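Every protein chain except one is present and positioned as in the full complex.
And then chain A:
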Amino acid sequence: MASVSTSKAEISYIQSGLLSNPPLRADGRALHDFRTINLETGVVPLANGSAHLSIGQNAHHGGNGTEVLSAAKLEVENVEQGEGIDGGRIICTVTCSPSAYPHLSSQALEDLQYDMTTILHETFAHMSLLPKNLGILPGKKSWTLYLDSVVLTDSGNTYDALFMAARAALWDCKVPRTRSVEYKAPTAAPGSKAAESGQMDVDLDVSVQKSGFDTMAISHAVDFELPDYWDEGEVLDGRERWPVCVTLNVAAQSTKGPVVPYLDAILQEEAATPLRLLLVLSFPPGSSPNLHSMRLLGPGELDLSQIRDFVTSGEKYAQKVWEGLNGKLKEEDLRRGQKARDRFARR
């Protein structure tokens, strides 16, 4: 991803800075320091859940960072005739805004977009992370969650930003409540006028047995309606399961001593040290962390022992990102829920 052209002298300068003791980076950060991360949820009113995240954005003029906008939208799909799957499914896409990559041709932009989409989709769309409340009518209709992310500006470390924004959008996502509806023909006398079929609201677990031979309790619910509710629905299930990503960039191969990874690379650092390991981890409470995706990207090779060390240190960094992100998401929920109500009460 040569987003910025660097000369050999610059590459060598960045590499020796990273390997020196103490390590030196352009903005004075330590090897495992992130730039400031700004997160806001609920930014897209038409989506069921959304988030806007930026890493390293300048506080004064709001530019210069990696910005990602993520939105989760739910659509109803037919399980029998359409492409829906019973129980719902998730489809992730990533779009790279051409303004973020002005030097790339449209073909190269599409390829880049597709690579990011694959990494996001194969992690979030996996069966093990499927939320439980994405079904509407079992065997007939289900929700499909479209998780669309847009990279608005890129100044390095896009994968971490994408995963964090996607996680925040899913956290914020609310599934509308549905109520199943059954159509029953009126049991009127044969001579009566042909009336429209009566409509009766039936709860899903009440089965109507027509005759003694009907041994299977078939649900007759064929459609659903959205009851009027004051909130947007119930929270998407599985909030604690969505993973976070850390990108461990590998500073140049030195033949002596352990290879130390560093986090949150800017564009020039990414160009100078193209080899990186992507780790996507989740931390379920009360058990050891789950690995959802791991990819080695870029030209270069590593020993198995080096990978092992990277994964161990990656776990520690990912844990910090996890806790920080969770804290911020809860704070956002509070700001938009409780505090907004208090402010309205005091108006």
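Assume a contact is a pair of C-beta atoms (placed from the backbone, for glycine too) under 8 Å apart; a residue touches a chain by one contact, two chains touch by 3 or more; residues count from 1.
The rule we apply is simple: contacts and distances are computed from a predicted model.
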| item | value |
| --- | --- |
| "Probable electron transfer flavoprotein subunit beta", "Ribosomal protein S5 domain 2-type protein", "WD repeat-containing protein 18" or "GPI transamidase component PIG-T" - which is the UniProt name of the missing chain | "Ribosomal protein S5 domain 2-type protein" |
| Which of A:40, A:122 or A:333 contacts the chain that the document leaves out | A:122 |
| Of A:35, A:292 or A:328, the residue in touch with the unshown chain | A:292 |
| On chain A, residues whose C-beta touches the chain left out of the figure | 111, 114-115, 118, 122-123, 126, 128-129, 277, 281, 288-304, 307-308, 311, 315 |
